[in-house]
Structures are given as C-alpha cells and as structure tokens.
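Missing here is one protein chain; the remaining ones are kept as they sit in the complex.
What follows is chain A.
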Amino acid sequence: MAETTVASKTVKFIVSRQDTPESKPYTEEFEIPYRPNMNVISGLMEIQRNPVKADGSKTSPVCWESNCLEEVCGACSMVINGKPRQACSALVDQLEQPIRLEPMRTFPVVRDLVINRERMFNALKKVKAWIPIDGTYDLGPGPRMAETKRQWAYELSKCMTCGVCLESCPNVNDRNSFIGPAAISQVRLFNAHPTGEMNKEERLEALMTDGGIEGCGNSQNCVRSCPKGIPLTTSIAAMNRDTTKHLFKKWLTN
C-alpha cells in the first residue's frame, strides 16, 4: 500500500515541573507535532491533550495559567528560553528549540508553571493604587486632565501586573522586601491623575517605607523586560524625585 509520507515536523519542549509548592522541581521533555502559527500556549494545550513525554511514557498534563491570549492579562507569564514573558505572545516559529519553559521562581510556585502573584496585588494595596471618589455627598466631576499628560499616563496604565519586571529585577528576592517596579510606576500613574493627585502624599509615603522605592538598585532590567514597553525606570526616577521633594517638604514644614 502506498503510504504518503510527509516529513513530520515536530516541536521540542523542555518543561520544568513541580508537583506541589514544596516539592523539588524536575524537567520533562515533550515532542509534539508542529502546526503553523503555534504559540507556546497551543503547544501546552497539545501536551494537555496527549500527555506523553518524548520517550513515549505517559505523564500528567502540564499545569499553566492563561486567560486573554492576547498579551493584556499577564496570567500566562513564564520563563521561556531564559526570559520572562507571556506564553501567548511567544510564537514557536520565533523561538529557538528546544523551547525551555520554567515558572517565574521569584514568585511562589503553585504547580508546574503556575505561580502565585499575590505579592503584586498586595503591593498595589500598599501604595493605594486607586482613586478615592466616594463621599457622603455627590462630589461632582473631577478636574480635567490635560491631553498631553493623558498620553503618557496611558502608557503607564498598560501595566497588567504580569510580574515580568519583578522576575527580571535582581533586588526582588527572599532577602529583600523590595516592592518591585510595577507598583512604583502605578504610583506615578495615580499621582498624575487630576483626582488621584489629591491623595498623592499618601502614595509617596507608602513608597517611603521599608521595602519601598529605596529597594531599587538601578539594574534597569525591568524596563528592558516589560512586555508593554512601560518606561518603568523613568517612573522610578520620577518617584525618586517626588519622594525626595516630599521628604524635604516634610522636614522643613513640620
């Protein structure tokens, strides 16, 4: 019988796995059929559909997180070939093989590639990254925002709390309480807002506590790694300026 043999292209993955938060990580290799326009998520879906390792033995499906699949939610952040980034926008055609997948170990690993980014949300609470608009009566509309300001502030608002900047920062580790670049940039965003500005001192003071803005060591990896191109180091330096001013103002006026 004439068999139509097509050179079947495959994609190799080396996935770092971990069964429980406390257990030791290990790696498993997978070789899956290539399809055009694959991204890392579709590769992981294929492994989930047919959890067989490259050596033919069966294993449990790999766990990962993803939501939007268009690089706006940040859920699928992981270390791909050594660089932290989103798996959804990591196209297989543009990656060197074997593709190495690891969790962002700066955060607690829940299982396989799933991490717990709770510290980032706690950081946003710490710096009060919101705009208080509630009152006992209708406070009316807030002041207008200048269009020129809105344009750069919009760039800061693209932050999706994905954690890539924390993963790339050498000062975010278990010996250091540094809050990380993302929350500092959010202070700049909310302090730029005409209504948010009314509470700017509260946010600056939050940055002037233990593990606040002083934890930045200027390695500038964050701005090079941010998938949304947020000018994180400019934000940090701008908040350095504002906290310095606030420090002297407090010393001299109290």
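Rule of thumb we're sticking to: contacts are C-beta pairs under 8 Å (C-beta built on N, C-alpha and C of every residue); 3 or more make two chains touch, one makes a residue touch a chain; residues count from 1.
Just so we're on the same page, contacts and distances are computed from a predicted model.
Asks: Could you tell me which of "histidine kinase", "DMSO/TMAO reductase YedYZ molybdopterin-dependent catalytic subunit", "Quaternary amine transport ATP-binding protein" or "Succinate dehydrogenase" is the UniProt name of the chain missing from the displayed complex?
Replies: "Succinate dehydrogenase"
Asks: Out of A:Glu70, A:Asp138 or A:Asp210, which is the one that touches the chain we can't see?
Replies: Looking across A:Glu70, A:Asp138 or A:Asp210, the contact with the absent chain belongs to A:Asp210.
Asks: Per the definition of touch given earlier, which of A:Ser42, A:Thr59, A:Thr195 or A:Thr234 contacts the omitted chain?
Replies: Answer from the full complex: A:Thr234 touches the omitted chain.
Asks: Using the touch definition from the top, which of A:Pro21, A:Pro61, A:Pro132 or A:Pro170 touches the missing chain?
Replies: Of all options in A:Pro21, A:Pro61, A:Pro132 or A:Pro170, contact with the hidden chain holds for A:Pro170.
Asks: For chain A, which positions touch the chain that isn't shown here?
Replies: 82-83, 168, 170-171, 173, 175-177, 205, 207-221, 224-225, 231, 233-234, 236-245, 247
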